[in-house]
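Some notes on the structure that comes next.
As you look at this complex, bear in mind that one protein chain is not there, while each of the others sits in place.
Up next is chain A:
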Amino acid sequence: MAGICFEVEASAPAVSCEPRPRTATARRRRMEIRRFRFIAGAVSEAPDEEFNRKRRRLDCFVSPPGVLQKGFGSEEEGAGEGKVLESNLNGRSSSPGLPGARSFESDRCPRYGVTSVCGRRRDMEDAVSVRPDFLRRFSGTWNRCHFFGVFDGHGCSHVAASCKDLMHELVAEEVERVRPGPPPSAEEWREVMERSFSRMDAAVARWGGAPQNASCRCEMQTPKCDHVGSTAVVAVVGTNHIVVANCGDSRAVLSRNGVPIPLSSDHKPDRPDELERIQAAGGRVIYWDGARVLGVLAMSRAIGDSYLKPYVTSDPEVTVTEREEGDECLILASDGLWDVVTNKMACDIARKCLSAPPAEGGSGSNKACSDAAMLLTKLALARQSADNVSVLVIDLRRNS
């Protein structure tokens, strides 16, 4: 498990991106992380080369705004307060992140906390990725953006692990490709995310079969293991906006003025528009311990799972949300949390933790984010969540 809390200035040296360990088990964890990185580094080069794309997909699936909006507002009356910019923005003026838009004073990485535990499962298949200032190598003042991702693997851990290692790089490359100069508009962010997810999906489909890490269980399935996949919920937090791209049943929820606003909508096979899409593609949804695509997979979109293509797609749904003064925090978590804790309860608890007075001798609200993540995790375990639980809490308050 990683229990992390820290704050990184955008200008901080690269090394401070590494979670600063605070516990007795820190050394072991650090070694695990290093091993991971090293192997991942070796792997990520080959796909990158291969990635030089023949042709980029532009015909991305966008779910009907009506359905999307309904999904967002379903949990809480009045959740419509959350202004989710839809794809058909025509005026630049409403694009978040443009210079001249209302700008907040600080573009440092928000404080955040992560907890990720095995819980009642025998295998850990969740992965969490945090990459402060991940667009650093592209100069410019607009692009102090911070990448957060939660990936919940199934079948094995290696697709989720690959997403953790690679996704932010793909997003960074796509941002550069789309718009080397000024910040991307909402529509451009959507394209960036759709291409990144598509490339990520291609990368894991091409994955040769050699186990990447010790926890990978795929030795027996070489040369190809296409029964493995992962959800991906990715948030890019910029000075003025939050871009969330989601594929699968992990979720991002924003707490704004005390109200939970889902920034993603779970991809379940029985969601009416998803059901329609699957059936239109010639697939079937079979109810076998819940709704499952072809009776197998309990989510309708995922990275990987090439044997269920095209019914299961890796196209993300993307939302671009302008940051507001009333934003308190953003929670990204795997379904290990959301299965047993409502959006509202998660936001209430996170807010409560964030507003707690700094502990004596502690680093104040720095620790508050990890307290929130930890507490939500414990609540999920106490409520008998049957899955791995990964929770990422990001503090969005401006004057904290």
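One rule holds for everything that comes next: contacts are C-beta pairs under 8 Å (C-beta built on N, C-alpha and C of every residue); 3 or more make two chains touch, one makes a residue touch a chain; residues count from 1.
The rule we apply is simple: contacts and distances are computed from a predicted model.
Candidate names were "Translation initiation factor eIF2B subunit delta", "FAD-dependent oxidoreductase domain-containing protein 1", "Protein DOG1-like 4" or "Mediator of RNA polymerase II transcription subunit 18", and the UniProt protein name of the unshown chain is "Protein DOG1-like 4". Interface note: of A:C109, A:C145, A:I261 or A:I349, the residue touching the hidden chain in the full complex is A:I349.
When the missing chain is restored to the complex, the residue among A:V178, A:A205, A:L294 or A:L381 that touches it is A:L381.
Summary of contacts with the chain left out: across A:V117, A:C156, A:V259 or A:L308, the touching residue is A:V117. Although one chain is hidden here, its contacts on chain A can still be listed: residues 1, 3, 23-25, 28, 117-120, 122-124, 345, 348-349, 352-353, 356, 359, 370-371, 374-375, 377-379, 381-384.
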